[in-house]
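Only one protein chain is missing; all other protein chains are in place.
To keep things simple, chains are lettered A and B as they appear, and every chain counts its residues starting from 1.
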Amino acid sequence: MARITLAEVHDVAKLSRLSLSDAEAERMTTDLDHILEYVETLRELDTEGIEPTAHAIPLETPMREDRAVPGIDPELAVANAPASIATAFVVPKVIEGEDEG
Amino acid sequence: MPAPPGTLRELREALEAGATSSRALADAALARAEALQPRLNAFAGLRGEAARAEADEADARRRRGDVRSVLDGLPMAIKDNMVQSGEPAACASRILEGYVSPYTATAVQRLRDAGAVMIGRTNMDEFAMGSSTEHSVFGPGRNPWDPARTAGGSSGGSAAAVTAGIVPAALGSDTGGSIRQPASFCGVAGIKPTYGRVSRWGLVAFASSLDQIGAIAHTAGDCAAVLETIAGGDPRDSTSLPEPAPAYREALGGDVSEVVVGLPREYFVEEGVDPSVLATVREAVAELERAGAKTREVSLPHTRYGIATYYLIADAEASSNLARFDGVRYGRRARGARGLTEMYERTRSEGFGDEVKRRIVLGTYVLSAGYYDAYYRKAQQVRTLLRGDFDTAFEGCDVIATPTSPEIAFRLGEKTDDPLSMYLSDIYTVSANLAGIPGISIPCGFSQGMPVGLQLLGPALDEATLFRVADAFQRRTDHHARRPPEIE
Partner (left out) sequence: MSASDLSKYETSKYEIVIGLEVHAQLRTESKLFSPAPVTYGAKPNHSVEPVCLALPGVLPVLNARAVECAILAGLATHCTIHTRSVFARKNYFYPDLPKGYQISQYEFPIATDGWIEIPVDDGEANAAAKRIGLTRIHMEEDAGKSIHDDAIAGSDATLVDLNRAGVPLVEIVSEPDLRSAAEAGAYLRTLRSILRYIDVSDADMEKGNFRCDANVSLRPRGQEAFGTRTELKNLNSFRFVEAAIAAEARRQVEVLASGGEVQQATMAYDASADRTRVLRLKEDAHDYRYFPDPDLIPLVFSREEVERLRAELPELADRKSMRFREQYGLSEYDARQLSASRSLGEFFEATAERHGAAKPVANWLLRDVLQALRELELEIDESRLAPAALASLIRMVDEGKTTANSAQTLVPELIRDGGDPEVLVRERGLEAVSDAGVLAAAVDEVIAENAENVERYRGGEAKVLNFLMGQVMRRTKGKAAPGSVRELLVARLSDERP
């Protein structure tokens, strides 16, 4: 059990904005360790110099003309929101430093 | 219980002959869906009133002699990860509880424009992550041949709905086998087209470079009719192929005497596959030979790396694709959280199921600093090798035949405690997604009373040959005509 540690699972969960109970995290560590062990078979392959494939089918870069269409009705834009005021979404107070941009 | 309807084609002929009406078909489909729901759990939601109204419109059109297409007035279903304006789409997830889409997926819009009547949304694994439709907020989907077994996944609800005669055809999505494997488990046909053939606009993304919408029906011919309708370039999907939809039905009825069927050495090994499944598939290949097709052995040497490659790529993309489910703009937000971070964490932890969380964590991990090259980049390189395998193989054959799944439908709960064993059951299907090529599964026999699927893979863009070979096979066999006994 060394491919991924409990601490790493907690870190990655935090990065993914998931909070895991201790039991969940332990379970996940076991599962992921298992999967990563399996994934290690890829190491057998020498891929030096091989181009990575992002898409299997060659496609041309599609672009659209710079033409604006009217946006959707603002009421509709926030219709699914768990919380909104007028046409703005509402979230719990953003604390400075939580800003990640 | 109303009589089980037949194939898409039979229903169309009945409509044309005036033997039934769209409204009668919609009523029957809705009634059957409701009646079978406790047993199969094939649906995430039904559109009773809207479907009936649309069926009435189709009937009115037909009376005026204004029939829109071969699908006009026929009942269909879509997977719960495709959006329709004014309707829910939950991806079988708690996190999308209450969500109503303000726009419609291109594939669904094309079906509706063709006059097809959507009767409801089918059950699936949450966000299409799974091979058994057990990871669903709506509860597990079940196999019409044996409700103690899985219908397969993630498009298990669509496959079950067709198998059980609720609808003659349904849309599914296939990221690593999610159309073909449930089709195989349920004894119906399912096509995953070439990547880019069908627009992904309005398909809730799992793994963007692998996801593809396709059709499930009883016959290859019915699949062709649906694919013809939904395929073709879409300016709203940068990864869609610009070509218009080919007339796939023209490939039907052809003979296969010129066709060379490749049999990949690596797929026909006894290891890791149910011997009776392998025997059934071998017999199906023999049937193709009797129809005049040539066979030859080909090699796909990197097959054994497919699963690892697939899970690294799919989960990495998924971890990013699922970041938008954050409780800010839509869906279910956890109550009572103090501060933004806690709101995010609780919303996502409460909203996602275990399998989705596992994938998000794995995907995040393999993209994170220090691991990207070892995992993600490496997987993208192996993907190049896997593509190369197919390029080479197709130099010597027209289609490749394999089992769709190494086993028959497994029992519910059998693999839920061992994610890796669940992943490994996708061994024959993931490569097509990684290489972007089309694949179809058609019923080719039974083992222990459960259906077995034959998978045919073709070169990119050549769905037509798949339809031709599958159709030729189905014209010589009657596996697709069998129905689950308790339902008949």
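By definition in this document, a residue touches a chain if its C-beta (ideal position, glycine included) is under 8 Å from a C-beta of that chain, and two chains touch if they have at least 3 such contacts.
Model, not experiment: these values are computed from the prediction.
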Any idea which of B:T20, B:Q37, B:S69 or B:S320 touches the chain not displayed? B:S320
By the document's definition of touch, the residue of B:A51, B:V70, B:V328 or B:V356 touching the omitted chain is B:V328
Among the options B:M76, B:A92, B:A105 or B:M118, which residue touches the chain absent from this view? B:A105
Can you list where chain B touches the absent chain? 81-83, 89, 91, 96, 99, 101-103, 105, 200-205, 207-209, 235-239, 316-317, 319-320, 322-326, 328-330, 340, 344, 364, 367-369, 372, 376
Which chain A residues would touch the chain omitted from the figure, given the whole complex? 15, 17, 54-55, 59-72, 74, 77-78, 83, 85-94, 96-101
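Keep this in mind: only the chains that are shown with their structure count from here on.
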Whole-Å gap between the CA centroids of chain A and chain B: 24
Residue numbers of chain A touching chain B in their complex, please. 4, 8-9, 12-20, 24, 28, 31-32, 34-36, 38-39, 41-42, 45, 47, 50-57, 59-62, 64, 72, 76, 78-83, 89, 91-95, 98
Per the contact definition, I'd like the list of chain B residues that touch chain A in the complex. 98-100, 102, 194-196, 209, 235, 238-239, 241-242, 302, 304-305, 307-309, 311-312, 319, 323, 326-333, 337-346, 348-349, 352, 354, 357-358, 360-362, 364-365, 368, 375, 377-385, 387, 419-420, 423, 434-437, 460
